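Here the complex is missing a single protein chain, while all its other protein chains stay put.
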Amino acid sequence: MWLGAEAVSQERDSEVTAWLCKDSESSVADFFINHLGWWPWLGYFLAGFIQCNLLLLVPFIGAMFFVWVERKVSARIQDRLGPTRTGGKFGWLQLLADGLKLITKEDLMPAGADRLLFKLAPYVSFMFSYATLMALPFADGWVALHVNVGVFFIIAVLGLEVFGVILAGYASASKWSLFGAMREAAQVVSYEVPLGLCVVTPCLIAGSLDLITIANMQGADANGHGGWFTDWFIFHDPFTFIIFWVYFTCATASVNRAPFDLAEAESELVAGFHTEYSGFRWLAFYMAEYGSMFTVAGLAAILFFGGWNGPIPIMHWLGWAYKPGATDWNFWGYLANLLGCLNFIGKCILGVTVMIWVRWTLPRLRIDQVMKTCLKYCTPIAAAMFAGAALWTYALPGGWLFGSTKPLGEVREAAFVAADKNETSKPRSDQRTTDDGQLSADRSRSLTAYRVPTK
Amino acid sequence: MNLFTEPIGVAHYLVVGAVLFVCGAVCMAPNLNFIAFGSQVLRQDSQWSIGLDGQLIALFVIVLAAAEAAVALAITLNFYNNHSTVDVDRADELRG
Partner (left out) sequence: MNWHSVYFLLFGLFACGFALAVVFTSNIVRMAFYLVLSLGATAGLFFLAGSDFIGAMQLLIYVGGTLVLLVFGVMLTAQSPFISMKTRGGDWLLAAVVGGSLLALLIQTAFRIPEWQAGPSPGTTIAQPTATVVGQGLLGARVDTLGKTEAQRAGISGYLLPFEIISVHLLVVLIGAAYLARAKRRPRSAALES
């Protein structure tokens, strides 16, 4: 039946694959294919493999690091010192000790538990937490999966993490676990509504759902103007300022951190949905939680705090940043991106530290207080601020509160006109040279049309 | 192997949709069909692809299926509240 497609030429195989592997992966794959001369399929596979492993470092190392931060911060808040013995004065080897302890623990399972679901639940949770990191950009063009609907994708997959929790609660065959899981599912699903409204407001200001576009709009423009911290969306208008605080509340509720951590409330439900989990399975839940905290902090950094753009546009003053339209790999540009990536990770760590700080400062909310906060406070405030931000961008030409050198209206109009022609939707245009259909060594950070070569 | 190297067309998506339809995910199969017909990656004769219409209709189908599921679950919970069971064979008296 499908033998009729035999006539398809072999060169066409790589065309759709090239369309599939967009952007930063294509430049890594291009290095393997064109510079080292390996097979195309192996080049793409290795490029993807490398990026997946780099992203795996975030939950693994992030969890370890944030455990240490949490222990130290909570200790200081409680007027004590925290770990000070393992690894010298600061106790940083405590992470390793904790990890070793968890891996060597006995593997328990309750007698009445559903075996398959019990074993799968932590990995489901970890899988969805890790999947959100795919679409999170760490620097300009440094993203594993450059989807035009990046914000939407992250919000969608964040909401799926609750499945791991529900399955864990059910499969544990324990009343406490089931209660905790049900509460957490209700909480996460309820808080998706104000979270969506809060996230849509910066997208409204930027005119795009693409995270790289949103962050680039808060940095210096094509001529090197602007890029100060006043360009950040949090300072764009008072409505967005308030929306950030509502976002932070909803994000804390979405990842089940205190004061919204009823699902794992130690004083009420023993340990909630992960009561019956020990050892590596509990570690998977823990990594999923810290990975999600990193993701929502990263989303806040990109949407409200300019992402990888610093408060001062040093990279553009030094001339290190990639010029628009540049397609060659440049050491100084790479260094600029690396520093931007470190800047971004610093902002994420700051966000997670604030969440940890809030956890050890505020008392826990009851489930009815949690629901009341969502339905009576967060949702109406988010809706009203969203309407206010929409009116602000509509009514004020340029629209910036602090006054920027970039005329935002012109930028957005150009983006729409370009989107009509299916071209780049950002002021920086990195058109691929597709006349001969080969992969060009580009750093294309925008989504362009890929022309199937005529052969 | 042939399937690994041959480019994917609309027909393959229709097959997956057919299997989903037969297995009971009735609301998901037409979505696959609409997306496949509206996809520029899959259609050889792209000028005849229904383009954006496919995606938008699939969007409406998803939303309506979600609404239907919400109402169905509300009915189920109502039934459970009244009869303390979801076994519809037990509601054989005109009571409750």
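Per-chain numbering from 1; labels A and B assigned in written order.
The rule is short, and it goes like this: a contact is a pair of C-beta atoms (placed from the backbone, for glycine too) under 8 Å apart; a residue touches a chain by one contact, two chains touch by 3 or more.
As the structure is a computational prediction, the values presented were derived from the model and not from experiment.
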Chains shown that the absent chain touches, full complex: A, B
Selected from A:A97, A:A185, A:L335 or A:L375 as touching the chain missing from the view: A:A185
Candidate in contact with the missing chain, chosen from A:L56, A:A156 or A:L335: A:A156
Where the missing chain touches subunit A, by residue: 1-2, 4-5, 8, 12-17, 19-22, 39-41, 44-45, 114, 116-117, 120, 147-149, 152-153, 155-157, 159-160, 162-163, 166-167, 170, 178, 182, 185, 189, 192, 208-209, 416, 419-422, 425, 447-455
Residues from subunit B at the interface with the omitted partner, ascending: 3-16, 18-25, 28, 31-32, 35-36, 38-46, 48, 51-56, 58-60, 62-67, 69-71, 73-78, 80-81, 85-87, 95-96
